[in-house]
Each structure stands twice: as structure tokens, then as C-alpha cells.
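A protein chain is absent from this complex, but the other protein chains hold their places.
Moving on, here comes subunit A:
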Amino acid sequence: MLRLWSFGARPALPRCRAFHTTVVSNATAEAESSAASTSQWTPNSVRTGLIARKRGMMVMWDNFGVRFPVTILQLENCQVTANIKTVRADQSEYHAVQVAASDRSPKNTTKQMLGHFQKAGVPPKRIVKEFPVTPDAHVPVGTTLSAIHFVPGQFVDVIAKSIGKGFQGTMKKWNFKGLRASHGVSVSHRAAGAIGAHQDPGRVWPGKKMAGRMGGERVTTQNLYVVRVDSDLDLIYVRGCVPGVDDAHVMIRDAKKKMTQLAQHNSAKGFFEKILPKGLTGLPFPAGTKELAKALPPMIVAPSTRVTDPLVPRE
């Protein structure tokens, strides 16, 4: 389907990183020239994300008294360690912000990483990840990010390593139905059954679903609603579940489907009220820092998206 409205305004977001010669440049000079006071969020901007730890789950009740589960994510000294700009062979650019979290003892950090953190002016960290951004969204190196980066009422994607399940059979791993419990089935109630045809093709297709290791891999949960932000304790409450065990590191970024994509498309089409989710008037840009958190209230709560009271019968 030809979407004429998207031709001009589509930003050059990275799709492949075939020739990734990492030219790590301290974009402090760049960032200072376009100082924080004049850089503003646009519908075509993509901001950096954060690294947090999943602390556990709790429950909350909205203003209609409806119960919903929340996951608590806590930031642990999340700081920017580099701004990355790579120019590919076809002259397109890849921009990213490298973020690190969870302080670590220098005696347990390799010399190579110690040097990297020293260059950024941050203490050594356990986890270092980067988030692709647009060129206007670079953050000065060494900035400490805060939970205030996310606005209650917005949607986020949370990425983490899922809980490892070990070596699992086809019934658990691929939802196979197994065989009957009785009627003569011998010793194969949970087996996979047949794995191919006969002489044609005479082999097993590559990628055949079989038993194997399950879990322990990167999983993205999309479009989670941010319910509450506590900048005092650096907590983000998201509605629903998040992959991984408690105290695992997770990456949080603005939802691609409900935030980034909708903002770009609606601004290109001219639906200005739909650029951000209901009630939101902006996003901290280029990032929500500790300084910004001091100027804003320590706890902010998003109202429920419900419209009608579920306990009042309809007429």
C-alpha cells in the first residue's frame, strides 16, 4: 500500500549494521552546541532508553477500584558512557547513545573496560548497552539518567533475558500435543511423533521443531503502560509482566509501535492531537536527568485509561 504521506518525513533510522566500524566520538562538543535548553522533542525524534533492574511485582488499584498488576523497575546509577556515530559505506549514519548501569568494584573490571569508563568519567559498571537514536537525541557523556525520563501515561518496550527453562521437550517448548494417555500407546506419551515424510524428501527439514534448551534468550515485551514514576527512589512502575528474574537487568525504551511510530505517522498525516498518548504534552528531551528530577515532583501517577465504572450496571 502506497503511503504517500510518509515519503518525505521518514527519518533515516538504522535497519542494518552491515559495516559497523565503531567510531566512538565524545559528542560533548556536539551536544553543547545544541544545548539542552534549545533541543526539543519532535515527533521524528527517537530518544535514548534506560537500563534498570526488575525488582518484583506488586498490585495497584485504579480510581474505579479495578485491580491490575505492576512490575517495579529500579535504576541503579544509570549513566551515559558514549555517543556513537558510525558512517556506513553508503554514507548513511548510525547514531546511538551508550548507557551503562549498576556500579561494580574496579578489582572485578577488566583493564580495557576500566579505561573505557575512565574516559567517560563514570565509575565501572556491570552492564553496558546502546540505544539507537536520531542525531538530535545525543546526551552529554557522564550524565546520570533518572526515572523521570519516562512520563506516566506513556508506553514502553521492556527487553530482558527470559527465565531459563533448561532442556525441555517438544510439548513445553513448541506446544506439541503429544500422544494419547492410553489406548495402547507405549512409552511415548510426551514424544514428538514423526519428524518427516518418506523417501521424498528423505531427510529432516532444517529448523524442525525439536526438544532443546528453552529460555534464557532476549525477549521484548511491547507497549507496557507506565503507571507511576518515583524519582526519589528511581522507580518506574509498568503495568503487566516483564521478562526475566527479579533483580535482572532490563532495557527500557519508548514503545516503537505506540509511541515512536504513531508520533511520526500522525504528525506526517496532520493529526496533531494523536502524536502523543492522551494527556501527554511532551517528553523530557534529550533525556530525563537527575537535575531535571530535582525540579519536578518526586512521585507522579498516571490516571487509569478506563472511561466507565465496571461496577455500575449499564442502562
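We adopt the following convention: a residue touches a chain if its C-beta (ideal position, glycine included) is under 8 Å from a C-beta of that chain, and two chains touch if they have at least 3 such contacts; residues count from 1.
Rule of thumb we're sticking to: contacts and distances are computed from a predicted model.
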item: Among "Myotubularin-related protein 9", "Centromere protein L", "Proteasome subunit alpha type" or "Translation protein SH3-like domain-containing protein", UniProt-listed name of the chain not shown; value: "Translation protein SH3-like domain-containing protein"
item: Interface with the unshown chain - residue positions in subunit A; value: 35-38, 40-44, 53, 55-56, 58-61, 65, 67, 72, 74, 76, 151-153, 228, 230, 232-234, 247, 267-268, 270, 272-273, 275-276, 278-285, 289, 291-292, 294-303, 311
